[in-house]
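My questions will all concern the structure given below.
What you see is the complex with one protein chain gone and the rest in place.
First chain written, first letter: the chains are A and B, and each begins at residue 1.
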Amino acid sequence: MDGVRSVAPRLDGDRYVRGSTRYLDDVIPPGCLHVAFVRSPHAHALIGAVDATSALAEEGVRAVLDGVTAQELIGDLVCLLPEALTGATGPLTLPCLPVERIRYAGEPVAVVVADTESVARHAAALVEVDYRPLPPMMDVEAATMPDAAPQHPQLPGNVLMAGVVRDGDATATLQRAPHIVEGEVRIERSSAVPLEPRGCIATWDAAEHRLLVRAATQQPHGLRADLARQLRLPESDVHVIAPPLGGAFGFKFPGLPEEPLTCLMALRLRRPVRWVETRAESLLIGARDYHATYQIGCDDTGRVSAVSVELNADVGALCATPGPIMPAVAGSTFPTGYDIADVEVRWRAVMTNKGPWNGARGFGKEATCLVMESALDDVARRLRLDPAEVRRRNLLRSDQLPHRTSTMTLDSGDYPRALDMALQLADYHELRARQRDRQSEQVTRLGVGVAFELTPEGIDYAGSLSRGFETATVRLDTSGHATVLTGVTSPGTGSETAIAQLVAAQLGLPVASVRVVQGDTDRTPYGSGSFSSRAVMTGGAAAWLAAKDLRAHLAGAAATLLHASSDQIDAADGFYRVVTDPARMIPVGPLVNALRTLGAALPGLGAPHLEVTRTYGPQNLQSIPDESGRLQQYPTYSYSVHVAAVEVDMETGTTRVERLAAVHDCGTVINPALVDAQLHGAIAMGMGLALFEEERYALSGAPLSTDFKRYLLPRLPDLPRLRTGQLVSPSPFTELGTKGAGEGGVGGSAAAIIGAVRDAIGSTNSPVHVPLTPARVLADLDSRLVGATR
Amino acid sequence: MTTTPLPATINGSTVNLDVDPATPLADVLRDQCGLTATHIGCRNGDCGACTVLLDHQPYKSCLVPAGRAAGRAIETLDGLAEDDTLHPVQQQFWDHNAFQCGFCLAGQVLCTLSTLRHNPDATDDELTDALAGNLCRCTGYQQITAAARAARTHNTER
Partner (left out) sequence: MTQAFTRTRYHAPATLGEALALLTDDPDVTVIGGGTIVMAASAGVPRTAALLDLHRIPGLAEIQQGVTTTLGATTTYTRLLTAPAAPPLLRRIAGGITGGPQIRNQGTIGGSACYANPASDIPAGLVALDATMVVHRQERQRRVPARDFFAEPFRTDLQAGELLTAIEIPTPPPATRWGHAKLKHGESSWPIAVAVARIDRRPDGRIASASVTLGAAVPTPLTIALDLPEHLTELDRDHRRLIAAAVDRAVEQWWSDALADDVHRRRVGPVIAARAVAAALPNGHRT
């Protein structure tokens, strides 16, 4: 892989910086109509009549559809959650528009189509809905009360899923442990929040009898399957295009009603129809909302023997995105990279009257990280040990790998070395020395935090459309270009650049000669799209293998034409040459032409085989539990270690992040610049999670965080210069040795920052409350002062 | 609908558009002029994806009523490059891998450009301040900062 690794510039970078990249809302068909949704102001209500008379009377309004009508016209959304976890018999379905009950404030109740978006929104405000408000259930406690109103007929107790992850016997081991520390972590609701909101533009082509859908989606094939089923069209008559996205981070999985309903209206009205959500609408969606209590047991040296966790997730209103599965992932990722044999995690995902979940970077693993790192910090405090030392004493060593748990196989890596590298990168000892020398009367306190994040990647979620396999086609043409058709998409990461690098290296082409086509169900092979850091690991590997086959064909043809043997042929820079006599060479373009025109006709020249399709999936996947009940749904395990230094103003509770360092290992790296950039973004997202981001609700159930003045994101002045480093331990299981980059870093950086703040203020055993807003920092300080005076 | 004529210069070309003057300038540029590099991320003046230059100064065009732009020189990201040649600031952003999804580029590039036009020796802090109004969810701002700083020494201004 060394020959492939390079900081190749972003493919299509020219278009991006010129601003000529066309995102979803940049291409609007002529004569397009516009959708706005009537959305419930109540978090919980029964629905009576929907009266669209006034709305329909407005000039420019073309149609209004409510739930009663819609249920005849469009199939339900279907939640692909494992029955073993839901306990329901049969799949859980949801109508696109509710008929009986509103389950969250902002839930679409009716769809309005008009000549302009402005008229559509105006008309939506005129639709009269007879709501009969019910008491909203805005947390897990309320939703699981014995008399709580059921949010789904198949799940009367409002527990969507529950499970237990168990290794060894945590209860027994805890009883024997010399020290037990109990702790609590509350992670308030937050979301992935890409800068580009969701949207969909659908056009019915009556002549071809096909539906063309452009959608800001991470999974064009998944969306196609859903639309075909819901609209009762053959899948091959639905064409989905995912244009370049303005970010996704899990926010753009299919499974919400707006896209199918927009398509329905295009079918009904025989006109193109557009829907793009507002920022306020985008902030209705959540992706994290956890409450964990735990016990961690250790000996006098800080060696942890057991951890027991109870994890409750408030997943809001049920929907069909993969979002609600994240608590299961969170549960399965314990105890991350630590050598703890006895683990028990009891987790639940509960439905409430908050907005539904879509995915978010971390996919539950960031919650696991926050809980584990809080627990280890507790151990450090109890035994008055350096938190970095506690990590060192408990992290699995390389000679202990592979390490198998009931849900994971940690196959390779050097966690202690990554820890040492991160500490060095952060100048950890200098930070601690500075902390010791700090005058205690100073208004700000310096705090340092350390965190390890395990990031299982490449999920093969059997039973769903999010699989660990990918297919790629590579084809050549006489201009000397290769075209890659891939089922992965890019939410903006630039993964297509790495895929181009791989194919270019195999075929001996300059990277600029490789085109990558993605996000088009008519042109590309079937694929699962973008999530779980899989684009290069899975999509790139499929393309690599296809290119490898093609190279063999080309080399054979070149050998014939150059009167050499295949093993004498080398390919580089667009030429196939005889190694021992480089003057004998043929450029790729003419080579391809020779195969096309003379293939199988000229003696020694093979058939004109100029296109190869390969499907790839890592070999170590296991979706059926083995005799010990163990699974392996993630083929690879990336990881990172984070160090944070903060200054906390003890009088105001505000935190200034002074230093952030991270070392990550995602196996083989194809393009270091792209991988590093992913880590930067993840760290910034972790800062947001740790200090700023929260989707808040009024007691009435109305969402309060309706714009970026209220849902706070980190800005440039908030970030210090990030210090990042890399460790490479190739995966033995993936074709390229890659482990997946992109997702990792959110939980680790959040945990390091939180640990640093708590270090600064001298937290003892107070609950960790994320985000650590200034008010929460002061409350923590106050609780210790109260305790101290007793 | 009452429209008013809007004489202006857009990316160096004189135009006389017919606009609804209360419409946000961002929508006029996107819908009427086909200049889609100016993106809509929030309609609240928070994210900066809609940034344009009016008479060399950056504004969030989702907040500017189109009528306000009469007689002004409007520059958008998509008008910056001259045919085959990128503007030096654009080139720095590409060379430094200073974008990922690219949605925020209008604000990042135009604020960098505008600052360096008026203050070619802008300090690191001044550049940070210049970019503080632009949200990015992808990059953590690291490479954006590197590109903006590099643009100081590669600045052949036009």
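Note that in this section contacts are C-beta pairs under 8 Å (C-beta built on N, C-alpha and C of every residue); 3 or more make two chains touch, one makes a residue touch a chain.
In this text, all values refer to a predicted model and were calculated from it rather than measured experimentally.
**Q** Please pick, from A:Q442, A:S479, A:S566 or A:S623, the residue that touches the omitted chain in the full complex.
**A** A:Q442
**Q** With the full complex in mind, choose from A:A105, A:V119, A:L212 or A:A292 the residue touching the hidden chain.
**A** Considering the complete complex, A:V119 is the one touching the chain left out.
**Q** From the listed residues A:D718, A:E743, A:D759 or A:D780, report the one that touches the chain absent from this view.
**A** Among A:D718, A:E743, A:D759 or A:D780, only A:D718 touches the chain that is not shown.
**Q** Return the single residue from A:L11, A:C96, A:A280 or A:A504 that touches the missing chain.
**A** The missing chain is touched by A:A280.
**Q** Mind pulling the subunit B residues that touch the left-out chain?
**A** Touching the missing chain: residues 1-2, 4, 20-22, 24, 42-46, 48, 51, 57-60, 62-65, 67-68, 107, 111, 114-115, 129-135.
**Q** In terms of residues, what is the contact footprint of the unshown chain on subunit A?
**A** Residues 36, 58, 117-119, 121-122, 125-126, 278-281, 439, 441-443, 651-654, 691-692, 696, 704-710, 712-718, 773-775, 778 of subunit A touch the chain that is not shown.
The rule we apply is simple: only the chains that are shown with their structure count from here on.
**Q** Compute the distance, rounded to whole Å, between the mean C-alpha positions of subunit A and subunit B.
**A** 30
**Q** Looking at the complex, which residues from subunit B come into contact with subunit A?
**A** Touching subunit A: residues 30-31, 36-44, 46-47, 49, 76-78, 80-81, 86, 90-91, 93-95, 97, 99-106, 109, 128-129, 131-132, 134-145 of subunit B.
**Q** Residue numbers of subunit A touching subunit B in their complex, please.
**A** Answer in residue numbers: 7, 9-10, 13-14, 16-23, 25-26, 28, 193-197, 244-247, 249, 278-279, 491-494, 673-674, 677-678, 680-685, 707-709, 713, 715-717, 719, 721-722.
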